[in-house]
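Data first, discussion second: the structure below is written as structure tokens.
Here the complex is missing one protein chain, while the rest keep their positions.
After this line comes chain A, so read on.
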């Protein structure tokens, strides 16, 4: 699903250049649930942003579902993001003046789906994350865990190939974190490919594979025994 070869990325700030990613080689097959770990500054967020087409690599190749991702202009990047990817952010990033349902419907709006169908499909996803009764609520009327569930529903709405989660539990307490992870595991069980960036060990062990990043290189990439979040809730 994801094939990355020799990926380099550096940021220039004035005269100094910061080499963040120093040759990443990394493949993800369909249906995997991978966590990317690493301390702050290890380059894990940069990697995720490149995977999410929010940022571009300097050198190296990136194939997503056999489509080469390179030299993208904004227009095509937007279309690929819409088609291939679903984002889950640490700070949820819901549009605060739109209801939960309308937030979930956003990616479908940009796909050109008609309003009626958009809302039907969004409602189904909200049901899936257990928030159907909250469909008409605004984000600020929801708890952190609920907001993240709305964000997950939104990420799923466009039926993307890959879900990218950047510290999805970073802003949540342990109990809520496990609930969210349970949801993510459930989605993975249905066959969706998911990448989770985290710095929490327990969250990482709830995935099937841990990629450890340090100073811009992968120092460890191993499959682990998945811990089911449900057992801890």
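Worth a mention:
The working rule: a contact is a pair of C-beta atoms (placed from the backbone, for glycine too) under 8 Å apart; a residue touches a chain by one contact, two chains touch by 3 or more; residues count from 1.
Methods note: contacts and distances are computed from a predicted model.
One chain of this complex is left out of the view, and of "Methionine synthase", "Putative ABC transport system permease protein", "Pyridine nucleotide-disulfide oxidoreductase" or "Acyl-CoA dehydrogenase/oxidase C-terminal domain-containing protein", the protein name its UniProt record gives is "Putative ABC transport system permease protein".
Residue A:95 is the one among A:18, A:67, A:95 or A:224 that touches the chain not shown. Checked against the full complex, the candidates A:43, A:107 or A:145 give a single residue touching the omitted chain, namely A:107. When the full complex is taken into account, the listed residue touching the unshown chain is A:115, out of A:29, A:115, A:175 or A:228. The residue touching the chain not shown here, chosen from A:8, A:22 or A:79, is A:79. Within the full complex, the residue among A:9, A:44, A:154 or A:192 touching the omitted chain is A:154. What chain A contributes to its contact with the hidden chain is residues 49, 52, 54-55, 74-75, 78-79, 81-83, 87, 89, 93-95, 97-98, 102, 106-107, 109-112, 114-115, 154, 158.
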